[in-house]
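Beneath this line is the structure, given in structure tokens, with notes to follow.
A single protein chain has been omitted; all remaining protein chains appear in their positions.
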Amino acid sequence: MTVTSNFEVFTSLSLLIGAVFMDTSYSLAELAHLVEGELVGDAELRVRGFGPLDEAGPEDLSFIVKADMSGAMAESEAGAFLVPRSVEQSGKPIIRVADPYLASALVLNKMLARPFVPTGIHPSAVVGEGCRIGEQVSIGAQVVLGDRVSVGERVSIGPGTVIGNDVTIGDECIFKAHVTIEHGTEIGARVSISPGTVIGADGFGYATDASGIHVKRPQLGIVRIGDDVEIGANCCIDRATFGVTWIQAGTKIDNLVQVAHNCVVGEHSLLVAQVGLSGSTSLGHHAVFAGQSSTTGHQVIGDRVMVAGQSAVHGDQPDGARLGGSPAFEAKQYFKAVSVFSRLPELAKQVRFLSKELDRIKERFDKT
Amino acid sequence: MTVTSNFEVFTSLSLLIGAVFMDTSYSLAELAHLVEGELVGDAELRVRGFGPLDEAGPEDLSFIVKADMSGAMAESEAGAFLVPRSVEQSGKPIIRVADPYLASALVLNKMLARPFVPTGIHPSAVVGEGCRIGEQVSIGAQVVLGDRVSVGERVSIGPGTVIGNDVTIGDECIFKAHVTIEHGTEIGARVSISPGTVIGADGFGYATDASGIHVKRPQLGIVRIGDDVEIGANCCIDRATFGVTWIQAGTKIDNLVQVAHNCVVGEHSLLVAQVGLSGSTSLGHHAVFAGQSSTTGHQVIGDRVMVAGQSAVHGDQPDGARLGGSPAFEAKQYFKAVSVFSRLPELAKQVRFLSKELDRIKERFDKT
Partner (left out) sequence: MTVTSNFEVFTSLSLLIGAVFMDTSYSLAELAHLVEGELVGDAELRVRGFGPLDEAGPEDLSFIVKADMSGAMAESEAGAFLVPRSVEQSGKPIIRVADPYLASALVLNKMLARPFVPTGIHPSAVVGEGCRIGEQVSIGAQVVLGDRVSVGERVSIGPGTVIGNDVTIGDECIFKAHVTIEHGTEIGARVSISPGTVIGADGFGYATDASGIHVKRPQLGIVRIGDDVEIGANCCIDRATFGVTWIQAGTKIDNLVQVAHNCVVGEHSLLVAQVGLSGSTSLGHHAVFAGQSSTTGHQVIGDRVMVAGQSAVHGDQPDGARLGGSPAFEAKQYFKAVSVFSRLPELAKQVRFLSKELDRIKERFDKT
């Protein structure tokens, strides 16, 4: 196999990392408090940055996710570690937490927090009539805002992004480059959208006449995006035919995801890359759809439903369902079925064998 | 489950809806004539707008798709209804039609029709040399046209869209924001393209040499798009290696669809979201590919072929084929097979049981 030289990678990254963590230092005591962890070691020790085991230096905090990584921890130059509770002590200070992944996210978000620095509206941007724009914003080069767009405070809009008429954008949103938000879209606060994503394109709705021509059904609804939603790159969230396509608060969407017209995605859901929700799919809160899975549409799916990758959910589903397959059914049964599937040729052979054996026995029987 | 408050949604939409239908009113007689329906009630009653049952007011027409929605119809404030023929009468005027979905589309398209209002070429747009541009066009901010681009009458090109050299665009096309049309593409009349879609990128063609290096096969063909084609957001229609990749007239394509080099998609076909057609797939007219389905390429697929979601069509297929599965086979058989699939663990258990029983019988036989 091709060997990936981490040494080379991290050398080239060192300047970048150095630039990221530069402002201040943090005592282990305050970080332990932040992550609701138990500190074992010097509470007054201060760290300035955070990195993985092989990248962190003596002034950085690092982390392990599982207790069996303690050996690798011993070889790291990091000054201290976030560890799972099952690790009791180490040669260096440790902060014992329930979930080191979560704790590392909390520490990093604290270390990386910066005051918003507004750059204003770039002179190459085009702003329509009747817009209300916050006093502190960063609107990038080649951006186009339509008419009557409302932009909250501390909003950042990346280069080339296009916002249609009558769009409302809450405070502290971050839209990257080349985002398209079509007319009438309502976006909450702290919404993040990655490049290339299209919000509010027409839903795919046609009625076919007697001669086989597909007559467009006008798409008159809007898209609404709740607070704290994050949407990846090159996604499509279509506007409703009537009413609203709604991504509710706290939901996170990966790249290349399709959400069709009139879908409702409940709060705090996760849609992994290349998921496709067909029209009028309603998801409860905390749905998890793994990559390339889909729904067939016009269905109500309960809370906390989890769907395996490449599955297709047909019909309504109760709260807490775990599903796999295309069409999807109960996940445990699904994983047993795929296991049998891989042995289907043997199974078919065995059935042929049994059939012959049976014939032979019948023959013997008839002779006796 | 999280409850979706339609009240809240429709309140915020009311201004938008109000603005959509404002121009004129229509007698039920003329609307019944338009949709080839039978009017039961006051032919002179006039309506101004159209909406779903819970949104329409006394001056609006509404609709039901199935007769069993008559109860909900009674609670609606709408002034009149489009209904299926099986509904014979109602407390309010009704127009009885074969397909209320189709009829509602026809009514809405009539109500929403507006004269084209050309805004000209935005001063921030960049136009190449030798372009021929219709007298009445709307070319948005930050648009880039290459050289020798031909743009028909009443064409609307959204902000940030990029058109390459030698592209021809027919009358009354609507391209939204951030569309990319590469050089040489031929586009008919009334073609609609949603944001982020890329027409005419190089096909994926390489020949691998003896040392394992993939040598690019230059892609010298073009893309041709027929009249009345609609293409969703973030799609990719690749140019042909030689010749043409052709989307024929009347075909509708959803979002995130891949059409590879040298495909021909027949007239009035429907490609639902995330479909992928491999190179040199030829589809007849009225093909329907459900979401996330695909073809393996270099194949001829007949007219009116329907493919289930997430299926993969291998090889040629006759007219009228109904297909499901990956690889796909006859759809009825497919739906029976997936039903057995979900019971595979039981089937395998049963075969094990039969095998043991058979052994036992043989033993008994041998003893007798």
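Which chain is which? They are A and B, in the order written, and residues in each are numbered from 1.
Simple rule for what comes next: a contact is a pair of C-beta atoms (placed from the backbone, for glycine too) under 8 Å apart; a residue touches a chain by one contact, two chains touch by 3 or more.
Please read these numbers as outputs of a predicted model, since none were measured by experiment.
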| item | value |
| --- | --- |
| Interface with the unshown chain - residue positions in subunit B | 124, 126, 142, 144, 160, 162, 164, 166, 178, 180, 182, 184, 186, 196, 198, 201-202, 204, 206-209, 212-218, 220-222, 224, 234-236, 238, 242-244, 246, 248, 256, 258, 260, 264, 266-267, 274, 276, 278, 282, 284-285, 292, 294, 296, 300, 302-303, 310, 312, 319, 325-327, 329, 333-334, 336-337, 339-341, 343-344, 347, 350-351, 354, 357-358, 361, 364-365, 368 |
| For subunit A, residues in touch with the removed chain | 1-2, 4, 6, 9-10, 12-13, 16-17, 20, 51-52, 55, 99, 101-102, 104-106, 108-109, 112, 122, 124, 140-142, 158-160, 176-178, 194-196, 230, 232-234, 250, 252, 254-256, 268, 270, 272-274, 285-286, 291-292, 309-310, 338, 341-345, 347-348, 351, 354-355, 358, 361-362, 365, 368 |
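Please note the rule applied: only the chains that are shown with their structure count from here on.
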| item | value |
| --- | --- |
| Whole-Å separation of chain centres (CA-atom averages), subunit A against subunit B | 26 |
